[in-house]
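Note that one protein chain is taken out, while the other chains of the complex remain in position.
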Amino acid sequence: MTLSAIIFTPLIFGALLCFLKSDKSIKVSTFIFSIVHFLLCLFMLSNFDKTTIDIQMAEKISWLPSMGISYFVGIDGLSVWLVMLTSFMLPLVVLGSWNSITKKTKVFHLCLLGLQTTMIGTFLALDAILFYTFFELSLIPMYFLIGIWGGKNKLYAAMKFFIYTMAGSVFMLLGIIALIFMTKSNGGVMSASILDFYALDIPFVAGSYFSTQTLLFFGFCLAFAIKVPLFPLHTWLPDAHVQAPTSGSVILAGVMLKMGTYGFLRLVLPVFPEAAEYWSWLFLYLGVMGIIYGALVAMVQTDIKKLVAYSSVSHMGYVVIGIFSLNTFGLTGSLYQMLCHGISTGALFFLVGMLYDRTHSREITKYGGLAVKAPIYAIAFVIVTMSSIAVPMTNGFVGEFLILLGTFGASKVAAGFAVLGVILGAAYMLWLVKRVFFGPEGELVASKDEAFFKLTIKEKLVLAPLIVMIFWMGIFPNHFISYSEASLNHLSKNMSNYELNIVGQANGPEVNSNNSQGESK
Amino acid sequence: MIASTITLHHCLFLSILIFSIGAFGVLVRKNIIVILMGIELMLNAVNLSFVSFGYFNSSLDGQLMSFFVMTVAAAEAGVGLALAVTVFKKFKKIDIKLFETLRD
Partner (left out) sequence: MEKTLLSILLLTPVIGFLINGIRFRSKNIKVAGSIGTGAALISFICSVALFFKVKAAPDHMVLVKFFDWINIGSLNIAAEFLVDPISSIMILIITGVGTLIHLFSIGYMDHDERPAKYFSYLNFFLFNMLVLVLASSLPLMFVGWEGVGLCSYLLIGFWFTDKEKAAAGMKAFITNRIGDAGFLLGMFMLFYTFGTLSFGELNEMMPAIPEIGWAGPVTLACLFLFIGATGKSAQIPLYVWLPDAMAGPTPVSALIHAATMVTAGIYMIVRMSPVFMVAPNVMMVIATIGGLTAVLAAAVGLTQWDIKKVLAYSTVSQLGYMFLAVGTGAFIPGFFHLMTHAFFKALMFLGAGSIIHAMHHEQDMRKMGGLKKKMPITYWTFMFGWLAIIGMPPFAGFFSKDEILWLAWASPLGSKWLWALGMIGAAMTAFYMTRLMCLVFWGEETRSDHKVKESGLTMTFPLMVLGFLSATAGFLGIPHVISAVLPGHPPNILGDWLGHTVVHLDIHGSAITEWLLMGWSVTVAGASALLAYYCYIKKITFVDKFTEQFKPLHQLVEKKYLVDELYQAKIITPLIGVSKILWSDIDVSFVDKCTHLLSRFAVSCGKGFRSFQNGNMQTYAFYMLLGSAVTLFYIMTGMGK
């Protein structure tokens, strides 16, 4: 029941929230709830068995038996940290938007809670249709976040975000339906369980563009690549980020992008192993192009937030090449980079938002010399920058190092180009730091005094956990990796005959077809 | 003697004839009232075939169904006439083209 509780308590709490009247009580109660929710996730983590590769805490309830669709959730090493990340961000987001959201507070918090349910649901779903449902539902609250509390061009950005992502997912839906029908010819019973998908042997012809597996592979890849976003499908991201409110950007960059890369890990690699291996070069090079392209474009941005948005394109390129290096180092690095990117880019968006709340401008040229007026803010920004450009002892390094190591094992050329991202990353971030914080005082800085830029307690409370995590994850990565190591190892070693069972059920997939089973432990 | 020569086919043929006349009226006439009359003709053509089928298959189902159709026809005529009256009140004309203003 733990997982269902984690998924649905935000929604239930959201329903209760409707009875509250004052803005303050809404904020306070949501904040308290988000802490409780995080504690619940910690409780889940303490019960998580890191030695097994199997699905834990599984729950399965039949939903549409004729199609083999069920409410099936469970957790393993691939998803455990993403759930933790999602839950970790919620209190920070609530706290971070405390003063910047002034209209429709209740709806805003409902959106946050709805996002929480759908995002965690995506990470925990083990039924393809359920996965798809959560994957798509998560768009709706985000659409409102951008569309209601966004900037000048919010409606365009929200619509673009929604339709772009939705368009990709359609292909995934088609793919899922095809796979469901395939399970029938395979096991005699239709099943939408992802675990049953793993057992499928989908025909693959090397070199052919139209073999079943290749087509399905690209259908799924399209959906996830848009979500990641992978170059050249990234153009929705800068618009969405620039228009979204701080909290929207944080969740979008921090968690939602990871739904795409998680999809690669959960569905694409194990279900289409031959195609993934055959086409890995394509994704390696698209990833590398994304890294370099994102970094170069980020370098010449004039808007701080847009710069950070393009840096996301670059960072997520790393995650993709790590995944398609198809070895343990790359996969581990990718998973780690997902968490690191969530934390450091989330922190960057928070920082940019704090500045924007004060000056209402994100033009880089209007700043300069801010480090004198806002020393603590500058220290925080530089620390997060170091994490973002992967300086050792911060979290970013571990992920990037492992990804590059893995990529080098898969393709030396790709790794050779990917390390250019290390240089360019430093270039655009440090140039940003130089233009905003160093040098003579810019027009927006000179006219204000130190008190104007002073961080409030709430803002410090938002930044502190993120900075602690940056160092914790950088110095003791084993504390985190050890939970996922077994699963990732299993995925990289046994990709072509990948199989997952539910803990305590030796032959999971066979039992799964027995849909009348209410709940399994 | 003559009655014995009337078969199902005759009835259906008549029904088709009436239906076609009604449909033609609906498609080409501009006056709403006339169009409504066309619709009535079509409905009654269907009624005729219902009744004929019922009669020739020795079943009451057809007759039963025709009552439903009549009820619906009455309701439909009521709504249609009400609309026609509304249109007339607004435009002082009862031209079917006037309904195009509802499109946007």
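Per-chain residue numbering starts at 1, and chain names A and B are given in the order in which the chains are listed.
By our rule, contacts are C-beta pairs under 8 Å (C-beta built on N, C-alpha and C of every residue); 3 or more make two chains touch, one makes a residue touch a chain.
Here the structure is a predicted model, which is why all the values come from computation and not from measurement.
Within the set A:M299, A:L455 or A:V503, the residue that contacts the chain not displayed is A:M299. One of A:V268, A:L405, A:L466 or A:L491 touches the chain omitted from the figure, and that residue is A:L405.
Touching the omitted chain from chain B are residues 23, 26-28, 35, 96-97, 99-104.
The set of chain A residues touching the chain not shown comprises 160, 163-164, 232, 234-236, 293, 296-297, 299-301, 328-329, 332, 369, 371-372, 375, 386, 391-393, 397-398, 401-402, 404-405, 408-409, 415-416, 419-420, 422-423, 426-427, 430-431, 433-434, 437-441, 475-478, 481-482, 485, 489.
In this text, only the chains that are shown with their structure count from here on.
Centre to centre, using the average C-alpha position, chain A and chain B are separated by 61 Å.
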